[in-house]
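Yeah, one chain of the complex is gone here, protein chain that is, but the others are all in their spots.
Chains: A, B and C, in written order; residue numbering restarts at 1 for each.
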Amino acid sequence: MKTFIGIDLGSTTTKALILDEDLEMLGKGITNSRSNYATAAAVAKEEALTGARLELFRRGLGGELSSSAAETLMTDLELAIRLEQFLDQLEDLRKTCATQIAPGQDGVLEALDEIFRQIKTEAPDMFTRDARRKSDFFRDIAGSRVMQIGEAVAKQAGIAYDTLINLYDKSIIEVENRPPTSDMAQMFLRAIDRLTTAGSELGLDQSTARTVMQAALDIELEEASQVGTGYGRVTLPFPKDNIRSEILCHGLGAHMMYAGTRTVLDIGGQDTKSIQVDGEGIVENFQMNDRCAAGCGRYLGYIADEMNMGLHELGPLALKASKAVRINSTCTVFAGAELRDRLALGEKREDILGGLHRAIILRAMSIVSRSGGITDEFTFTGGVANNQAAVKELKALVKENYGDVTINIDPASIYTGALGAAAFARRALDS
Amino acid sequence: MDTWVKDMRKLNDIVDYCQTLYDDLNFTAARDWKAAKPGRHVIGYMPTYVPREIIHAAGMLPLGVLGGGDNLEVIHGDAYYQSYICRIPRSTIELAVTKRLNFVDGMLFPSTCDVIRNLSGIWKLLYPDVYSRYFDVPQNFTSAVGGTYYVQELRELAEGLEGISGTKITDEALNRSIDLYNKNRRLVNDVYNVRQVTPWKALSWEVYLLMRAGMVLPVEEHSQLMTDYLAAVQAEDRPKRDNCRVIVQGSFCEQPPLNLVKSIELAGCYIVDDDYMLVNRWLQDEVPTDGNPMENLADAFLNYSGETACKYVPEREDKGKFLIDAVRERRAEGVIFAAPSFCDPALLDRPMLSGALARENIPHISFKYAENSGQMQPIREQAGTFADTIKLWGEA
Amino acid sequence: MTLAAGIDLGTGAVKAVIFDVTDGKINWVSRHIEKIRQRDPHKLAREALDLAIKDAGAEIGDVGYIATTGEAESLDFSTGHFYSMTTHARGGIYLEPEARAVLDIGALHGRAILVDERGKVLGYRMTSQCASGSGQFVENIARYLGITWEEIGPLSLQADDPEKVSSICAVLAETDVINMVSRQISTPNILKGIHMSMAARLVKLLRAVKVTDATVLLTGGMASDIGLVAALNEAMAGQKVDVNSKSHPDSIYAGAIGAAIWGAYRHDKLTRLDELALAS
Partner (left out) sequence: MSNQTQITTPAASQEVIKDASMLKQKAMIADNYDKLTRAKELGLKVASTYVPGNLNELIMCFDMLNNLPEINAIQNGMRKKSGGMIMDAEKMGHSEDVCTYVKADIGNMAKGSIAPNGKPMPVPDLLLLSYTGCFTFLKWFELLRDQYGCETAMLHVPYTGDGIITDNMRDYVVKQLKEVLIPTLERVSGVKFDIDRLREYLRQSAKAEDDLVWVLKSAKNTPSPIDAYFGGVFYIGPIFTAFRGTPDAVEYYQLLRGEIEQRIAARMGPVTPDGDLGEEKYRLVVEGPPNWTSFREFWKMFYEEGAVVVASTYTKVGGVYDYDGFRHDPDNPLESLAEYCLGCYTNRNLPTRVDMIEQYLEDYQADGLLVNSIKSCNSFSAGQLMIMRTIEERTGKPAAFIETDLVDPRYFSPANVKNRLESYFQMIEQKRRAGGSARAA
């Protein structure tokens, strides 16, 4: 079947999305851009292809299962596959770390093995339905575990903590830049086997499942056309005609998600943009932040680092704020200093975080205002839309300033640009 | 008249009252004044100088609009200004579009710099039906040339105001207003003098708030408030700290956050003169209260107004003289240049002024702020080092 | 014996020293340094002080003056506070009597301080808002490149074709660096590029305080980064600034040292005043 691929090479994350001929989504994938762009694109695409196979499998199931049972199966399947991939990469990381050990460092290898043994043991629990992960990226999940477990292990073994962490620091980039190598088909079949034996209450027998899966795997996915967008789009190995500005892609993507959208706000890692679109998803006006990266997604990243927290945890903590702390500077670099300033003044972490989220959204609201404000349906996209505290502040401020307008936030909003790009790829076929 | 003024004697009460006025981004005091009698009008003005006497003589309240400070959340203002422009115009716009200035019957934009100048145009585009005027002053200081031009500008301003009120501004009324403002200026100078002599009693941030009150109160009330303050502060017994004495320069337009004023003092510097709210002290001498008032006002402007970055200094030798004189008169030990970020007039003036100070061996430092600066640590550090140096190595 | 303690509470680390100042003779007794790393700085400051006092073989009651500097104005156990530039200037002169300027490069900002031979601050300049030339930034990049703090300097010295970092903002500079990695620029060349851009800013500070023809002592945490020191000297040579920049193994203590010495000075003065008062 013909597929259309959109790739959004963002400053922090790289997203890939695959559409079929009817503009139905087949799969999507994401990875952090903090590495070689080409690799990032490849990794994201790989993940999107995995998703596509899953989607084809779901379609293949047809009426075999009740919709709720199918939903459960799909979720479990996805988690099982993620776990497999995680373990693969973990093993790769262990091996790479081991090669970095300088000669004569006694006991380091043993300590390392102990750390990885522990992570491996707890891994299955990280990929259960209600597990809370710090992040979706291998770098973040593995990193935080290595550090935490490493501290205890180092103490026990009498090795310097820094020694262990340095090994990790040196290896992670290498590992991250190696696209997954394992055989996808085998992985899928292994996972389906496991789930159908364990979950017999699904009412799906193993051989049917295997047949459907095999069929899904056999469908040939033809890459009819591919369009790139995002910050790094010029570095993509595509012809110029297959590259669209992220403004157009976000506009179209948001329009496809919510046809009534007239204003789109996108807060990404390094830029914030506000886009006005017409009823066809055509861009009428846009505004972006200036060269200063203040108040964008990376700001939250710095804060999370500073507080030793995962990005996913910031929002929930900020939601606990009980008092408004006014933060006026959104300079990313000084965010940490300001934070310490406030902590020293005795403010509570959650209150400061609340203030920081408000500061970001205030800045975004200014850009929205600059692009002409909000008249009708409003869609919030980009990675920061995943952050509940940011969303809360946004909703409040939109209401204060523009009254009761519809506010759309799709759980997959981070893929908006990639969706638009894929749609452009589909259009290219027609023209 | 207003009885509450008479009851107010305690220093704390006066300062609290000023703080309330300062914090009130809705200008309730001015709104109440306007609502108290039908037919009253309020005319807003921005820094640095407008002849408030004329507004007063028209029976109107001059309302100083000095930006939004550090408590206003600016959303729409940023939609009108790029990041490399100072803050005061954007927070002023924010005040306007959030309807906090909707009771103001006219706005004056003095010739302070191109930013305020262009803000006058934005106002005309946003509020075509509200009276607004770019208020120009001459940069030629001879009576025959600049004076003639200025008198006519003042007349045009008066005509504009008459258009709003529907009544003529008589010479008698204007002379009366000049008299009231003369008195107000005397009191302002008294407060500054008291602070100069006993800076540990009249704390700078209190004086600041007291002067800010003059931006929103009728002149009569403001004068009364200063009289009360002077009495209260003399009675106050406050510890004298081992601080050095400085003049703050460059803050004539966008205002520093109050915390900055406090931080300078905390870090060991008594402020013995400043250029905050220059409109209070722009005219350096009494304006005659008889004769042709327009000409008298023009004369005072040409001959007796202070030096600031918005005014041309015709002679090279005179540049910085005003500041050096102030250092001498106030017995200051140093100068702190504190200018708003992106403020062309203040920042372009600074090298010339600091050159003049250096020639006189007067220590000085400089930093920038924004009206909503939140981090005071770098400011304290610089002011503190300055104070340390003067204390550890000063002449004494 | 007059003992004076100096505590420099920075954004990156807490430094505490004990000095013995008797009859004008200045004697460094003990020291302690502790990286902050998301811990309560005030508690750390107290611990550092206690450890330094212990090393000095003394008790808290023996210390005549506890002087603080850095972000420690509100420490409750201090006798007095001096501001960073005052203390770095004095500490700088203590470590390098020839120095006529001190360049303090810490976790978040750089300061150039012009001093005279007695440690008096004659002028200074600080880096403003943007922070790409700071320790924090280098630390982040190092983490990203997968190298340790100690390796930065030596690696930077190996550069053969340094790549310039153009952005003024640390966030954008980070992206620059990411791009460099994907363009396969070698780690030494990236580091050297960063050092060069930092050096350029720092030289600008030095020129702004009008340092000419003098020895500059580097203080603060970054003083131990030999890559930066080399880049600085090159930049100065390139800009024909005739100064010689030096580092000192104890550079990171400069602020604490200055605080202790000024503390002892004030202690002396106050005691004399007290004696005068008693005598009268």
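Operating definition for what follows: contacts are C-beta pairs under 8 Å (C-beta built on N, C-alpha and C of every residue); 3 or more make two chains touch, one makes a residue touch a chain.
All figures in this text were calculated on a predicted structure; none of them were measured in a lab.
K.L.:
Which shown chains does the hidden chain touch?
P.N.:
Looking at the complete complex, the unshown chain comes into contact with A, B, C.
K.L.:
Using the definition of touch stated at the top, determine which of B:Arg31, B:His56, B:Arg100 or B:Arg133 touches the missing chain.
P.N.:
If we include the chain that is not displayed, B:Arg133 is the one touching it.
K.L.:
May I ask which residue of B:Ala29, B:Ile43, B:Val233 or B:Val313 touches the chain that does not appear here?
P.N.:
Touches the omitted chain: B:Val313.
K.L.:
If the hidden chain were put back, which of B:Leu119, B:Val188, B:Leu225 or B:Leu260 would touch it?
P.N.:
Only one of B:Leu119, B:Val188, B:Leu225 or B:Leu260 touches the chain omitted from view, namely B:Leu119.
K.L.:
With respect to the chain omitted from the figure, which of A:Phe286, A:Tyr299 or A:Tyr402 is a touching residue?
P.N.:
Residue touching the chain left out of view: A:Phe286.
K.L.:
In the complete assembly, which of B:Glu153, B:Glu221, B:Glu333 or B:Glu371 touches the absent chain?
P.N.:
Of the listed residues, the one touching the omitted chain is B:Glu153.
K.L.:
Since one chain isn't shown, list which residues of chain C touch it in the complete complex.
P.N.:
Residues of chain C in contact with the hidden chain: 128, 168, 204, 207-208.
K.L.:
Over the whole complex, note the residues of chain B touching the chain we left out.
P.N.:
Listed in rising order, the touching residues are 79-82, 84-85, 89, 109, 111, 113-115, 117-122, 124-126, 133-134, 136, 138-140, 142, 144-146, 148-149, 152-153, 156, 309-310, 312-314, 316, 319, 339, 341-345, 347-352, 354-355, 368.
K.L.:
So that we can see where the missing chain sits, which residues of chain A does it touch?
P.N.:
Residues 234, 244-248, 278, 280, 282-288, 290-291, 370, 372 of chain A touch the chain that is not shown.
In this section, only the chains that are shown with their structure count from here on.
K.L.:
So what shape is it, when you link every pair of chains that touch: line, ring, star, complete or other?
P.N.:
complete
K.L.:
Centre of all protein Cα atoms: which chain's centre is nearest to it?
P.N.:
C
K.L.:
Two or more other chains in contact with one residue: find those residues in chain B.
P.N.:
Those would be 377.
K.L.:
Give me the residue numbers in chain A that touch at least two other chains, ranges are fine.
P.N.:
Residues 292, 334, 337 of chain A touch two or more partner chains.
K.L.:
For the complex, give me every residue of chain C touching chain A.
P.N.:
So the residues of chain C in touch with chain A come to 11, 38, 41-42, 71, 74, 108, 129-132, 134, 136-137, 143-148, 169-172, 174-175, 178, 181-182.
K.L.:
Which residues of chain C touch chain B once you look at their complex with the stated criterion?
P.N.:
Listed in rising order, the residues of chain C that touch chain B are 71, 73, 81-86, 109, 120-121, 124, 126, 128, 262, 265.
K.L.:
Which positions of chain B touch chain A when the two form their complex?
P.N.:
70-71, 73-79, 82-83, 372-375, 377
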